[in-house]
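This view holds just a subset of the chains, kept in their places.
Think of it as A, B and C in the order they're written, each chain with its own count starting at 1.
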Amino acid sequence: MSLKDNKSTPNWKLKLHEVIYEADTPAGKFFDLALLVIIIISVALVMLESVPEYFELYYWEFYIAEWVITIIFTIEYILRIISIRRPKAYIFSFYGIVDLLSTLPSYIGFFFGGANLLFAIRALRLLRIFRILKISRYIGESNKLTEALRNSRAKIIVFLFAVLIVCIIAGTLMHLIEGETGGFTNIPLSIYWCIVTLTTVGFGDIAPVTPLGRFIASVIMITGYGIIAVPTGIVTSEYNKADSSKDSIKNTQVCPVCNEHDHLNKAEFCHNCGNRLNA
Amino acid sequence: MSLKDNKSTPNWKLKLHEVIYEADTPAGKFFDLALLVIIIISVALVMLESVPEYFELYYWEFYIAEWVITIIFTIEYILRIISIRRPKAYIFSFYGIVDLLSTLPSYIGFFFGGANLLFAIRALRLLRIFRILKISRYIGESNKLTEALRNSRAKIIVFLFAVLIVCIIAGTLMHLIEGETGGFTNIPLSIYWCIVTLTTVGFGDIAPVTPLGRFIASVIMITGYGIIAVPTGIVTSEYNKADSSKDSIKNTQVCPVCNEHDHLNKAEFCHNCGNRLNA
Amino acid sequence: MSLKDNKSTPNWKLKLHEVIYEADTPAGKFFDLALLVIIIISVALVMLESVPEYFELYYWEFYIAEWVITIIFTIEYILRIISIRRPKAYIFSFYGIVDLLSTLPSYIGFFFGGANLLFAIRALRLLRIFRILKISRYIGESNKLTEALRNSRAKIIVFLFAVLIVCIIAGTLMHLIEGETGGFTNIPLSIYWCIVTLTTVGFGDIAPVTPLGRFIASVIMITGYGIIAVPTGIVTSEYNKADSSKDSIKNTQVCPVCNEHDHLNKAEFCHNCGNRLNA
């Protein structure tokens, strides 16, 4: 409701902004809930529409529902632009683009055809859920998790890069050993198989059949089993650290002289200026 | 045996209650053991009955065994109601309903048919095992585990929700890329495939066949490999915390002379000043 | 060489014992190495013999090699009995039985036939490797690991028991939903499928085909993905604890008065008797 202070904005715009962008008032809560239901319905429709039997049976129902939802989303998009003070900031924001992509495909499909390719874009409507959920309740709880993941990102990228190089070399080897027999017809395919195997997914559409190929595959699998521990170890450790650093911030005093924080729990004197701390 | 104080309850009811609900006396222990054996036999019968060859061969044996067990369970159910002071509390409790569902399907099947659909309910008899095992011995040991799981529940739900959204978007993408060729005939099926892949199960009944589809699949798999670390990290960390907080509760002695804490559980003297601790 | 003190044992017996049971002398080391090679050869032969092509081609070579190895093992077994002071203790020990089972199948197969069933027993020869390796070098390093596993055993058993019950209930459900179509012909088979799925193995010989079955399967898979964290969390935590407790033992003093150990690193006085510790 920070916009209320601004006297130049008309009152109905402020009210609209409150309803659309916030969830403090009953109207705002109802708006969010209604939007949540429409998004879920629209994504469910996109899914069901892709099943040929349903599509043939309920062609017109899908068609009408699609247009109703598109029009609702279009109205919502226009209202969002109107009610905000700086529309450009919204339009080019992440959610602004997602909102646009939630309505545009239907219009493009109507005027130019090619509905099939636009399916994927319509599924992006799902991303809108994140805004509505305003998952602040959980975010607070998963804050440390995010910090842990951010800290371990660089290490996990190095790790995945190493995994990829192992896959390329092992894939080339498997192509040479197995050749056509097991379905390892070319190197990219063999690399794909290596990734499938090393990640312990194991579809089985391609599988080694020669004894040597199976031996190499065993080595790859046991390696994969051994290195599955690495990302887990990293995340666990970083999560532990994020956890304990969070705790220490809560427990610490701030030096009244030099404003230093980060004191140990048992500290009686400031480690920065030597002043006694008021515990 | 807390009921023994109550003089208004007849003696035989108290005795029955002791035998059925408790396991302190030899009779109570025997009752529990007998029930355990009958439950395991009954669940084993439900399983074997579902194998067509066995069902045809031993039709009458299954039929008789089923009725013997049903009658035993019915008698037990009636005895439980009789022997308890507040039958309603039992009848509508979790185990009361499980007990009822252990006997009812056979009667319904006898009078109305439809035995096949009642299989699942009969398998619920298995849940009765938990009561008998009174797994207090292990529960004590897995207490910290339960605490760790309760603490990490919210975070794991957020995580699984994020995994689901990744699956929906990736599934839609795979349906567009692969189409009919690899078996990705519709979006719900593609999402199912994504879940199968991301969880590293990998049945292989559906598998990408186009180069681009295989590339996307590789990205999904490596992502899955990377994020398998997250729930593990959460549970491990929470388990560690639950563990150390448990320990710290025990160790709350503070030396009355030098105020030192961090004493071992068995400490009788302060390790800092040598003064006797008031345990 | 503790046997050398004993004057009643003839000298050649002591020498033989030293060579066979110990690895301090060059002769003892050579004996162990030779035995290691023979065991590996014998296990490799058992494996190769099972390949029909090799078996037909090299029937006589296998036959002769098998008998040479059996005779060597028989001689070794007799020497082990002769050279030890208390033969009974050896014969009924774990390794004594393994040694006997390494020779007996060949004789039984020769006199009574049935060689196929004796394969498994001959593969037990592999267990003999453990004795020879005397993996003391590594054991020292994996001591904490063993402790961690022992501590987490009870919890992991409870966990696996819970997993099994989930599998039985989910298996029954899948049998009812899928029936014959997906290959879920009976409940034990469906339970087997559930175990395959929950452990993320996913062979794909049985896979759900109905939409509802696939939905339930997705729930099972995501559950499996979530609970794979639990044993990992337990082992990691216990391993950490075993680790830190090991460290504290190294760093601690023993009280000169009451012989108490387990002192904290910073302890200046014994927590048991209050005596000053000589740091």
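Please note the rule applied: a contact is a pair of C-beta atoms (placed from the backbone, for glycine too) under 8 Å apart; a residue touches a chain by one contact, two chains touch by 3 or more.
As the structure is a computational prediction, the values presented were derived from the model and not from experiment.
Colleague: Enter the number of copies in the whole complex; the displayed portion holds 3.
Modeller: 4
Everything below uses one rule, namely that only the chains that are shown with their structure count from here on.
Colleague: May I ask which two chains are joined by the most contacting C-beta pairs?
Modeller: After tallying contacts for each pair, the winner is B-C.
Colleague: When the centre of a chain is set as the mean of its C-alpha atoms, what distance in Å lies between chain A and chain C?
Modeller: 43
Colleague: Let me have the rounded angstrom distance from the C-alpha centre of chain B over to the C-alpha centre of chain C, please.
Modeller: Spacing between the chain centres: roughly 29 Å.
Colleague: Rounded to the nearest whole Å, what is the centre-to-centre distance of chain A and chain B, using the mean of the C-alpha atoms as each centre?
Modeller: Roughly 31 Å, centre to centre.
Colleague: Among all residues of chain C, which ones touch two or more of the remaining chains?
Modeller: Correct list: 200-204, 232, 236.
Colleague: Show which residues of chain B lie in contact with chain C when the two form their complex.
Modeller: My answer: residues 43, 46-48, 50-52, 116-117, 119-120, 123-124, 126-127, 129, 135, 138, 141-142, 145, 148-149, 156, 160, 163-164, 188-189, 192, 195-196, 198-205, 228, 231-232, 234-236, 238-240, 243, 262-264, 266-276.
Colleague: Quick one: in the complex, what on chain A touches chain C?
Modeller: Those residues of chain A that touch chain C are 200-204, 232, 236.
Colleague: Considering the complex alone, what residue numbers of chain B touch chain A?
Modeller: Result: residues 154-155, 157-159, 165, 168-169, 172-173, 175-176, 185-188, 191, 197, 200-204, 207, 211, 214-215, 217-218, 221-222, 224-226, 228-230, 232-234, 236-237, 240-241 of chain B touch chain A.
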